[in-house]
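The structure appears right after this line, and notes come after that.
On to subunit A.
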Amino acid sequence: MNAKTTILNLPEEEFVHPGSRACSGCGLSIAYRIGLKAFGKKTLLVVPPSCLTVLQGLYPVAATKLSCINVTFASAGAAATGVLGALRAQKRDDITVAAWAGDGGTGDIGIQALSGAAERGENFVYVCYDNEGYMNTGVQRSGTTPFGAITTNTPIKGKQQEKKDVPAIMAAHGIGYVTTCSASYPLDLFDKIKKAKEISGTKYIHIHIPCPPGWGFDTKDTVKMGRLAVETGLFDLYEIIDGKFSLTGPSLKISEGKKQKLRPVKEYYNAQTRFSILDDSRIDYVQEQINRKWKEYFKK
Partner candidate 1 sequence: MEIIEIRWHGRGGQGAITAAKIVASAAFESGYPGVVMAPTFGTERRGAPIFTSLKLSKEKIRDLSPIVTPDMVVVLDQMLLAEADVTNGLKSGGLFVLNTTDSPDAYKNIDARVATADITSIAVEAGLPKGVINSGIIGAFVKASGLVDIDLVAEFIKKEFAGKKPENNVKAAMLAYDRTLIGG
Partner candidate 2 sequence: MGTRECGRFTSHSESGPGDGGRTGSWRVVRPVINLDLCIPAKKKTKACFVCWLYCPDGVITREIPPAIDYEYCKGCGICAEECPAGAIKMVDETSDIKEGGK
């Protein structure tokens, strides 16, 4: 693997203009800003509706410096396929194609087109930024909203179903590269996108994105919240390369005992108002699940 990127050698060039319409403290803005540095200039983006649509600017001003087509909600995977097809037809192979979609546009309405593209092995990087809900339309539940979260359409009881494991679904397609990242670890994200660009076929990158208004925490705590998700063992950072699973970055360090021990999930739940109705028994249950999962990790 390449030497890890540091803050000091991360490319200086910015591909996102300041003054976007993203919320103050937006986790997506961090991931997108650093992510585009990894993709670089010679990239064509495909974006279905999401907070990113707004972040990227309203006609006729683009907040991004990369070329992008906005496409319908269900079609990111297929649209990326079309861009690739046109590039092949024009014998151009020096351009990276990337789709950047939200969790709804990926795991819910977009999963058919994404699955089709992955099955065909289309040569592109698919980035799912998972802020765990339909934030752009005002915080409704999505397939990746965690159990118990209050959203505007689970307003009283919270979501009654578990979070959909989209990276596992993508891994089941047998694609060459599946990885999880977090907005709170932008250098790790940068390196993984760089790596994905070098692998042929479909690559899937799933980024955990804290959302201050959607999750209910202060804007200053965005990075802290994403870090807490990793440090409690709730959201693990890993890579699946050619079917082989391995923890990466801070998750790997925790499993190796090099860093601090797992923090209690209670810290994460208590820090967000969306979990305000969760009772202790549920939190204990989740803690048990995490302990069991991590027992396996520690063995390896």
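Going forward, a contact is a pair of C-beta atoms (placed from the backbone, for glycine too) under 8 Å apart; a residue touches a chain by one contact, two chains touch by 3 or more; residues count from 1.
Quick note on selection: all candidates are chains of the complex that A comes from, given by their letters.
Quick caveat, the model's predicted, so the values are computed rather than measured.
**Q** Please name the candidate from 1 or 2 that touches subunit A in this complex.
**A** 2
**Q** Over in the complex, which subunit A residues touch candidate 2? Could you list them?
**A** Touch list, subunit A to candidate 2: 7-8, 10, 12, 14, 16-22, 24-27, 29-30, 33-34, 57-65, 186-187, 212, 218-224.
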